[in-house]
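Of the protein chains in this complex, one is absent; all others appear in place.
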Amino acid sequence: MSVHDDKDRPQARHDHNDGGAAPGHDHNAPDSGPTLRVKALEALLIEKGIVEADALDALVDTYEHRVGPRNGARVVARAWTDPAYKKRLLADATAAIAEAGVAPGLEGEHMVALENTPKVHNLVVCTLCSCYPWPVLGLPPVWYKSAAYRSRAVSDPRGVLRDFGVELARGVEVRVWDSSAELRYLVIPMRPRGSEKLSVDELAAIVTRDAMIGTAIVKYPPAPAGG
Amino acid sequence: MSVHDDKDRPQARHDHNDGGAAPGHDHNAPDSGPTLRVKALEALLIEKGIVEADALDALVDTYEHRVGPRNGARVVARAWTDPAYKKRLLADATAAIAEAGVAPGLEGEHMVALENTPKVHNLVVCTLCSCYPWPVLGLPPVWYKSAAYRSRAVSDPRGVLRDFGVELARGVEVRVWDSSAELRYLVIPMRPRGSEKLSVDELAAIVTRDAMIGTAIVKYPPAPAGG
Amino acid sequence: MNGIHDLGGMDGFGAVIHEAGEPVFHAPWERRMFAMTIALFGRRAFNVDEFRHAIERMPAADYLRTTYYEHWLHGCERLLIEKGVVTAGELSAAYAANGGPDGMALPARATPPSPATAARRPRAAQDKKPRARFRVGDRIVARILNPPGHTRLPRYARGRRGVVRRDHGVFVFPDTSAHGGGANRQHCYTVEFAGRELWGRDYPAGERVMIDLWEDYLEAEKVPSRRITMQPAGNPRTVAKPARIATAKAKTGSRMRTR
Partner (left out) sequence: MNGIHDLGGMDGFGAVIHEAGEPVFHAPWERRMFAMTIALFGRRAFNVDEFRHAIERMPAADYLRTTYYEHWLHGCERLLIEKGVVTAGELSAAYAANGGPDGMALPARATPPSPATAARRPRAAQDKKPRARFRVGDRIVARILNPPGHTRLPRYARGRRGVVRRDHGVFVFPDTSAHGGGANRQHCYTVEFAGRELWGRDYPAGERVMIDLWEDYLEAEKVPSRRITMQPAGNPRTVAKPARIATAKAKTGSRMRTR
């Protein structure tokens, strides 16, 4: 866990020399990239006691190292191997996810699980911003927040799946879920043929993040490095 | 008329050294602003005999000095003073505009005149690009082609008119014409009170370009410098 | 194509900034770019639908940040290369050359064509005229169409009900003409939409938006209701009413990509 030492701490000087326009819009000042503005903002908020540096460190550590897709993979593996659990998961995902030991938290208060079947493939997007189920999948990948994905997922889902190398059979119906409110969605991919003998942990290991968004199919043996 | 002398002519060298990607997308090459690319494009097209420099000069001269809003102002002044002409103008604007001595031409093949009345105010826009009645109004002003105008003219016309300092009375109905096809529109503004004694020429002189788009009202005596 | 160019009804661009007494061109290169484009239309290097579509395909952020004649520059460069009139290599070479001091002698001067006829576009057909499917007063719905290619049906009108106010006759259909799919000439109508139908029932009652729409963009409103006979807005002129026969509907590009 990369604990911040003091020299990294952003500094804030308190002398109000000029009330210049908010720096947010000054694109060509030297080194005006986000680094400087974020450092300044943090310094100011810390100085005013609005945020504490350690709390920030803890939040970074939580979402960079503790909360991630492995949580969701455990839920999927359990659903694959425990029909009663899958029933509970599909009925009340928020409770079933907590039951699987995933700490409830931000962006996971109202979970819905979506089961992929031979007939129906589910795909999750947030066309308006980046809504995503943090507790089970961690923070969203850049592509999930991109204009390319957000624009076409709802109008050309098969085209988007092709961008991920996934070609769905003609007969499979695609259901796209636009997370436009407080609900957060977890796709339960189909269990791959040939994985019958794997343990729950071994199954969890082959479940990729993308498969839990709906932009990938779980393969066994797993394809080389994937999202 | 600023005739081009040779030294301004863009040069084209014919040695194909590298088939680099089209320069169109190279934003940070030195002096890569449009000036250089336009010069290069013109040189290439002239060298390949696709366009002739004099023809370009003539087109510039036509649309910078000969074709402009004074053409439309003449049509409006005549419509104000000759009811029979106005009837013909409202019935077949293309013919009536030609009758007023305005040479038909590009972006004026299918004209429609829109009469402002105490009850109805017309406003013209092209939400998709910049469609505009060149023969009567010349080339469109920058604001007509701006995202701000094109986006709000259809959904908040009164707000846009306020941006031009025009406040319509509550009872006046606003009709916005989106030039989405081949039709080009000329607004016939209301003749201002007090201009009864003016000659046709004097009337034409007080008709502003913006009034013929619908973003201004013709005043008499005319307001200080306006669009 | 649902591109950034389809701005009708968007928010966030602020007040309209207008420059009193602005010049026709704001820089010498704008003069040349304007003239070149018109000349290229005259030479049939590309048609106006292809040109618009080339501009629509600009990356959205570039489209919003660049000026109008930079759009034209982008459109011309792109189409000239796509149509093989010039190669990317030639363009880069000319581009590099114009950074340099010397260059090739220019071809001798030719008599310039008169500007007015420089680029006649046979947009309105003179010959065989397809029958009109709609008449002034007809209640229609703008179809829900989302072709991946060029269209002149703005998104803010799709699925909305309107009334045909005027039949302007037959014109080349942009959605096919921009993609080498032929003229597919068909009637084009001014259709009146109530502001409330477009923007919601909270919208002031009187406001109307008139949009010029090709026949393929329209379908008769399903709910049979008495025909509107009130005085049409704008011009009283109505085209003679030919009998209504459904013409074969041009196959508009399906939403799903086959590439």
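We just call them A, B and C in the order they show up, numbering each chain from 1.
The working rule: a residue touches a chain if its C-beta (ideal position, glycine included) is under 8 Å from a C-beta of that chain, and two chains touch if they have at least 3 such contacts.
Since the model is a prediction, treat every value here as computed from it, not as a measurement.
Novice: Just name the one of A:Y85, A:F164 or A:Y220 that touches the chain not displayed here.
Specialist: Here the residue in touch with the unshown chain is A:F164.
Novice: For chain C, which residues reach the chain that was dropped from this view?
Specialist: These residues touch the chain not displayed: 1-4, 9-13, 56-57, 59-61, 64-65, 143-146, 148, 155, 159-160, 195, 197-204, 223, 252-256.
Novice: So which bits of chain A touch the chain we can't see?
Specialist: 6, 9-24, 30-31, 34-60, 62-64, 68, 90-92, 103-106, 109-110, 112-114, 120, 122, 127-130, 138-139, 141-143, 145-152, 154-155, 157-158, 160, 163-164, 173-183, 210, 215, 225-227
As a convention for this text, only the chains that are shown with their structure count from here on.
Novice: Could you find the chain whose CA centre sits the greatest distance from that of chain C?
Specialist: Ranked by distance of C-alpha centres from chain C, the top chain is A.
Novice: At what distance in angstrom does the C-alpha mean of chain C lie from that of chain B?
Specialist: Each chain's C-alpha centroid was found; their separation is 16 Å.
Novice: Just the number, please: Cα centre separation of chain A and chain B in whole Å.
Specialist: Using C-alpha averages as centres, the distance is 50 Å.
Novice: What parts of chain B, by residue number, touch at least two of the other chains?
Specialist: none
Novice: Touching two or more other chains, which residues of chain C qualify?
Specialist: As it turns out, chain C has no residue touching two or more other chains.
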